[in-house]
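Only a single protein chain was left out; the remaining protein chains are all shown in position.
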Amino acid sequence: MKFVKLIAVCLLLWISVAGEAQEFEAIDFPWDNGSALLLRWKLDPSRDSLSLQKPDSLGIYREFFNEFSQSGECKDGDLVSDTQYKYRLIAYAADRTDSLVLEASAKPRQQWFAMGKLSFLILLIVICAAILYFIWSARRGKDLFIRRISGLDSMEEAIGRATEKGKPILFVPGISDLDDIQTIAALNILNHLAFKSAEYNTDLIVPCRFSMVLSAARETVKEAYLRAGKPDQYREENIFYVTDDQFGYVAGVDGIMVREQPAANFFLGAFWAESLILTETGFGTGAIQTAGTGQPHQIPFFVVSCDYTLIGEELFAASAYLSRDPHQLGSLKGHDFGKLLVILLILLGIVMEIAGLAWFKQFFVGGN
Amino acid sequence: MTSINRTVLERRIVFLVLAIAVALPLVFPLGLKTQVTPLTEKAYDLVESTPAGSVVLLSFDYDPSTVTELQPMAQAVIEHAWKKGHRIIATAMWPQGSQMADMAFADVQGKFDNSKVYGLDYVNLGYKVGGMVTMQAMGRSMEAVYPKDMSGLDYKDIPMLTGIKSLQNVKYVFSFSAGDPGLTHWIMVAKDKYDIPVAGGTTAVSAPGFLPFVNDQMQLHGLLGGLKAAAEYEFLLGYEGAASLNMNPQSVAHVLILILIAIGNVKAWRKRKSVQQEASKNA
Partner (left out) sequence: MKRNIPLILAFISGMLVIISEFIPHYPFGLIEETLTGWFMIVSSFAILLGQISLISANINRVVEKSQNWQYYLAGLISFAVMVTVGLLWGMENTPGILGQGASIAAKLGSKPFDYIFEYAYMPLASTMFALLAFYIASAAYRAFIIRNFESNLLMITAVIVILGRTSFATALTSWIPKSLTLLHLPELTDFIMQYPNTAAQRAIMISAALGVIGSSLRIILGIERSYLGGGK
């Protein structure tokens, strides 16, 4: 009986101690490149401040975190993988009596997969697989329907008008650098436009904001003139750098529109606050204007002041539409599949959230 | 008169009237007050809730053209951050952004009796080419991207940067952005990759495009859109600065635009009516 009582007392004592257990642990930060550790602590209510410390190169403990919470965690980054790191947590009591010192250590490890990005990977694989499937089926001769994009159909009309009037065509490839896919999409359209303008013997002016864009634009236009069999008509000086400065560039382009009076203006690529200044100047000169951007906030300005506007994805579809290359047309079908997938996921997400199943949304939010 | 000539003339009249409407309230201020919106409040709360002593990053991603809208915002945020005891790292993804930062620091220093010390309370690391790629590199090592500051001081010799190895060590990023590279890239790198709170200030015409980022995931921790938001921020700080004063002409200009829309509609209605009358006569 005494033995049972002893066990009961020990158990009670353990429960009471465990109930107020104060924990501090260091663990490897999950699914990263081995450059971080996660420090977690749980303190009893008598503590009101803390100091998280780690030794410097001389072995002296220095504080690097002091935001108090009863139970919390802190990420220590910029660490070297597979190296042991020591930490010390000092928790101070509210009545300034004994402080508590807890220690922990761990090694950050490199992981082979960023699990927080699993949802992105799945979506990427599904969409890319769909695009590749449609490219493959287009290659096998399947007829693919693509709806009319009047902004692109008008290209020939615009070039024809410029030729009739004996005026040049102005092409602005956005104000973004070459690392923006919108700029590359614009250069793809420029290639087709340059080919047509070479056929019609019409001058093409391409002012560039960035040197990298300038270099790519020159190569694109030169190749198009070569393809059209008119390399002698290619004029490198018509594709030039203006300035990196946003509104300095706009002033330069506006000046060209007012002086050269181009018969057709194309504004394709990424645009910001300058979009309306460019297109309203073009409107003032009476040019036929086509614009397109993936920046949703600038589309209203283009719609108001241009004759034709490519909205969002139409800019990226333009090259495929103009070339009628079955491989590229196939990839457009893949986009459509992606859209369908997104619509389904949104609807499913709404249902899941209403049903209170938060894991679905959390899975797609992902993490680092 | 041809239709194009008429259009050009109408545009010129519109421009003249607008110039007068903007100029008059500048000379005779109307004393209009502005109401604080939740988006501005969110950005303000981010700065307000960050503990004293924190190192924060303000990115000056604009140039002098947008200075009227973005500079008052930058000044208000610097003032707020200094009041809260934050130490500021200024960077620029646009070539002239570093000058904008220097001018903003100089203006706000006046309010603090020039008590803020360079290298201790703030530092200007200057401009770096590369946009988003540069931001990603900052996420790995700040010193590798900015071995020296604007004045030529070595990174390791700047006292406030001790312990700031990478972007991950700053408490929040505030980007004043006029375009590319700018706020979108900071969201993608600082928030989405490293989970650092990001707030931003943009021109009014670009602001709607950033609203989708103000969401439950806090991709954007508040947004200052144009001069009105700058005026709201000044109001929250308890003073009337450049933005508050310039809100008067902006408000009058907005009303004028409404009047112009009404005139445009009356003209269109009259034109339609005369066409209908002519059609009925011909019939």
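Which chain is which? They are A and B, in the order written, and residues in each are numbered from 1.
Just so we're on the same page, a contact is a pair of C-beta atoms (placed from the backbone, for glycine too) under 8 Å apart; a residue touches a chain by one contact, two chains touch by 3 or more.
It should be emphasised that the depicted structure is a prediction, and the values quoted were computed from it without experimental measurement.
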item	value
Which residue of A:A104, A:I135 or A:A291 touches the chain not shown here	A:I135
Per the touch definition above, residue among B:A137, B:V198 or B:L236 touching the missing chain	B:A137
Touching residues (missing chain, whole complex) on chain A	31-34, 81, 110-114, 117, 120-121, 124, 127-128, 131-132, 135, 177, 179, 181, 184-185, 187-188, 191-192, 208, 210-212, 214-216, 219-224, 226-227, 237, 240-245, 247-248, 250-251, 255, 259, 273-274, 276-277, 280, 294, 296-297, 299, 301, 304-305, 311-313, 315-317, 319, 323, 325, 327-328, 331-332, 334-335, 338-339, 342
For chain B, the residues touching the chain missing from this view	10-11, 14-15, 18-19, 22, 30, 32-35, 37-38, 63-68, 96, 99, 102-103, 128-130, 133-134, 136-137, 140, 150-152, 204-205, 208-209, 211-212, 228, 247-248, 250-251, 253-258, 260-261, 263-265, 268-269
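Operating definition for what follows: only the chains that are shown with their structure count from here on.
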item	value
Inter-centroid spacing, chain B versus chain A (mean Cα positions, whole Å)	21
Of chain B, residues touching chain A in the complex	4, 8, 11, 51, 63, 65-66, 94-96, 131-133, 163, 165-166, 168-169, 178-181, 193-195, 203, 205-210, 217
Interfacial residue positions of chain A with respect to chain B in the complex	64, 67, 77-78, 175-177, 179-180, 244-248, 270, 272-274, 276, 284, 286, 295-298, 301, 365, 368
